[in-house]
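Notes for the one structure printed next.
One chain of protein is taken out of this complex; the other chains stay put.
Chain nomenclature is as follows: A, B and C, assigned in order of appearance, with residue numbering initiated at 1 for each chain independently.
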């Protein structure tokens, strides 16, 4: 447990239903405002979180409610970490190991941007599977 | 699990350190703003939560870090429930069963207002002890 | 989701009144604009200047509407800002949609090219 008083740590969790994602967004924005993140950084963190959580609900849990989606927010003045955890189906490896190619705009895609956006917005991405589930660890520099 | 789309549910948790309480406050404010609570109600909910969480950290956990403090926020258009949970020392019964007498202002008290404030601000209070710990359940009407 | 509509010449201006366009809103968004299209409103200006957050599901819904219109009409997006504008840029979908800073600019540009 980190004892640096400049570091903040909070865990958020919701049930795996898309309509619950907005309260998670609200919580993240409130945390960011309390810690005086800029609107820019906060918007980017919100988009990262929502895309990751939507993926968990839609793919890892196949839109089945009654499962927990966890988001851990770790803040230091240098960077913010978001750890999105689930105990559903794991993500295919190439989705997090390779920078994902965005769908071609000319094809008029209606989806498939989620992980690509996370790759573009994050400073680093790590995906870990352990006994407690799948953890997408994303970091974003603040300075 | 409630499936009414108008109901929102989120669980927040921090480590038992007073300096972490502000991120919990930030999260609650962000949630309240997302759900369009008035500033008045939101301020009251924040004071209830902070007083309860301070008590958990100071009394239930005796200012010992490394313990979890959980806050569950349940929203419906009619009311908000806050459930503050810990696995520390339980609260003396008369603190939640009786409306607590506030310290006399003339005595120039330097504390002892916490539970009294919660009684004054909440519409109902319940304290439950079970295998998972102590749960202070507070509700506040919105209409 | 709340949308207010208004007619201006050959254009139907649909203004999103919510501040959030996410995966819950996307199907509703698709439905209400599709309804406008089915009623014969083929030149739509979608004003999203009130929107402070948008995710890729909503972007997908907008693309489906663009396809629905095909070359029978127009869908112009106005007022994207902050992270909403970023979403269009990062996905390069700002090249596919006609976009304008605000409704007046969209109307002006359309007159000029009419």
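The working rule: contacts are C-beta pairs under 8 Å (C-beta built on N, C-alpha and C of every residue); 3 or more make two chains touch, one makes a residue touch a chain.
The structure displayed is predicted, hence computed values, not measured ones.
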item	value
Omitted chain's touching partners, listed by label	B
Touch criterion as defined above, residue of B:13, B:44 or B:134 at the omitted chain	B:44
Positions on subunit B where the hidden chain makes contact	18-19, 21-22, 25, 39-40, 43-44, 46-47, 50-51, 54, 58, 102-103, 105-106, 108-111, 113-114, 116-117, 120-121
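By definition in this document, only the chains that are shown with their structure count from here on.
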item	value
Chain with minimal offset from the mean of all protein Cα atoms	A
Approximate Å spacing (C-alpha centroids) for the pair subunit A, subunit C	27
Sequence positions of subunit A contacting 2 or more other chains	19, 22, 25
